[in-house]
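Read through the structure below, which is laid out as structure tokens, and then see the notes.
Heads up, one of the protein chains got dropped from this complex, but the rest are sitting where they should.
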Amino acid sequence: MNYHWNWGILLAPEPGGTGTYLAYLFVGLGWTLATALAAWVMALTIGSVVGTLRTTPYKWVVRLGNAYVEIFRNIPLIVQMFLWFFVVPELLPKALGDWIKQVPPPWGSYFPAVLCLGLFTSVRVAEQVKAGIQSLSRGQGMAGTALGLTLGQTYRFVLLPMAFRIVLPPLTSEFMNVIKNSSVALTIGLLELTGRARAMQEFSFRVFEAFTAATLIYLLTNLLVVFAMRALEKKVRVPGLISAAPTAGGH
Amino acid sequence: MTLVRLALALLASATLAAPALAQEGTLKKIKDTGSITIGHRDASLPFSYYDDKQQPIGYAMDLCMKIVDAVKAELKLPKLEVKYQLVTSANRIPLMGNGTIDLECGSTTNNIARQEQVWFTITHFVTANRWVAKKSSNVRKLADLKGKTIVSTAGTTNIKQITEINAAQGLGMNIISANGHPEAFQMVETGRAVAFVMDDILLAGLAAQSRSPNDYEISADALSVEPYGIMLRRDDKAFKAVVDKAMSDVYKSGQINPIYSKWFEKPVPPKGVNLQLPMGAAFKKVIANPTDSGDPKSYQ
Partner (left out) sequence: MFSGYDFDVIQRSAGYLFRDGMTFTLTLTALAMLGGILFGTLLAMMRLSKFRLLSVAAGGYVNLMRSLPLVLVIFWFFFLVPYIGAWIIGAKDPVRVGSFMSCLITFTMFEAAYYCEIMRAGIQSIARGQVWAGYALGLNYWQTMGRIVLPQAFRNMLPVLLTQTIILFQDTSLVYVISATDFLGAAAKVANRDYRLVEMYTFVAVVYFVISFGLSTLVKQLQSRIAIIR
């Protein structure tokens, strides 16, 4: 292959003076994880609420939940990023919009990215939670009513504890998806790992060294995350209960 | 390459033109495929940009057409198909390296660092790295930018330079990297960034096309001198000889003057903006003594 390799570039200082290129990439990993964690927590919170609401017997609540899911599921992630970053500040009252636009990078990109990613992922979480609750036998809900519990109490003490243990495996694989999707934030200026790999390629002209390093870092992160998630699942698993089937491939 | 060596190379290629040059590299590729691929920009007015029919036009494009004619004559081809490939600041060098484009006709700065990856032909414009900001921001000197948010375009010499200056002088600026020049200018327009650091000729074009050009001013401070050159593949001596000769023929014959005037002193499509920029002294020097030097000092 007619390409001149130079692995030493990883140890060369990057133009911003913050250290070597390798350190530059690892800081990017830090931003990736920070974005992913914040978004995942947000997604779990909102998604659980929406998913639960979609299983209630109130028709209008279910319809609202469905509308929410359809909106965030049918717009591509990058388009949602652009909406949050470029469009929303323009639609808000001028003072508020200007204040948002003045927030310096990287926070100016971090918050819209977390918001966008959190809402996007909350839809998938909502689907999982709904499937989890609906996979419980209907007898559980009826038993709750027979014992004199209100709807809220039935959910809180009977259905949700079981449902969450069932859906934990798919939820933890969602975390891996969030990490991958965080790379889309480079389009709004967040310098996470992929964005930094591209910046490194632009400054140093070393295309393949930069992207190989980023690829290896992602694979390593993937291994560690899978490992940690397996450990978490083992602790929380209820023996004898089959987990909810995962939905279509997707990513 | 010094001027003397360049002159000798031109002389040699002129005398040796009759027997066919050992055709390898780009010339061979062009002869075999019957086509040449030109990399162009989408928004580098007036060098290389799209008109309102999405056709690439510009000052550098006109010069490249002269080069294409010369290549066609050199290879004695009955016809030569010209293919166009849109490139960005970020991908133009890799795309030259991996063979996607044969010539890059735009606003690419020729400097020593880049000459390790690609070669340049004779300089076709001399500009300087400055910034544009709203007049109301009052950022006239570099020190005024301390602690502020500025933007530049990904993959340019400008963003690399401002990043280094920021670190070296401890200015604490927040530097945003935008995908392209219009996006970067938008950041200044919408107030996300205070200043856009870029070659002053490109800034002039962008400001002239904006909704209210009078709101903007380009800094008097210049951060560096940037000579523009048309890019070609590294280590391709035969092709470079043909391209260099074509360019110096355009300069020596005086054809450069109407071409320059068309893009810098008259209204240009698509909005009829007139940059009203007569030829600068630095560039006049280059026309008198064509050079492809990447060293800014040669242009003082």
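Note that the chains are named A and B in the order they appear, and that numbering of residues resets to 1 at the start of each chain.
Following the convention adopted for this analysis, contacts are C-beta pairs under 8 Å (C-beta built on N, C-alpha and C of every residue); 3 or more make two chains touch, one makes a residue touch a chain.
Just so we're clear, the structure is a prediction, and the values are computed from it rather than from any experiment.
Asks: Identify the residue among A:165, A:180 or A:237 that touches the chain left out of the display.
Replies: Spelled out, the listed residue whose C-beta touches the missing chain is A:180.
Asks: Where the complex has a chain not shown, which of A:86, A:111 or A:164 is the residue touching it?
Replies: A:86
Asks: Based on the whole complex, identify which of B:98, B:257 or B:274 touches the chain you can't see.
Replies: The one listed residue touching the chain not shown is B:98.
Asks: Just to verify: which one of B:42, B:144 or B:164 makes contact with the chain not shown?
Replies: Among B:42, B:144 or B:164, only B:42 touches the chain that is not shown.
Asks: List the chain B residues touching the unshown chain?
Replies: Chain B touches the chain not shown through residues 25, 29, 37, 42-43, 54, 85-86, 88, 91, 94, 97-101, 179-180, 182-183, 186, 189-190, 210-211.
Asks: Residues of chain A in contact with the chain that isn't shown?
Replies: Spelled out for chain A, the touching residues are 1-3, 70-71, 73-80, 82-83, 86-87, 90-91, 176, 179-184, 186-187, 194, 197-198, 207-208, 211, 214-215, 218-219, 222, 248-251.
The definition used in the following text is that only the chains that are shown with their structure count from here on.
Asks: Compute the distance, rounded to whole Å, between the mean C-alpha positions of chain A and chain B.
Replies: Chain centres of chain A and chain B, defined by C-alpha means, are spaced 41 Å apart.
Asks: Mind listing the chain A positions that touch chain B in their complex?
Replies: Residues 15-18, 89-90, 98, 101-102, 104-105, 108, 187, 189, 191, 198-199, 201-203, 205, 207.
Asks: Show which residues of chain B lie in contact with chain A when the two form their complex.
Replies: Its residues touching chain A are 90, 93-94, 116-117, 149, 154-155, 160, 163-164, 166-168, 174-179, 190-192.
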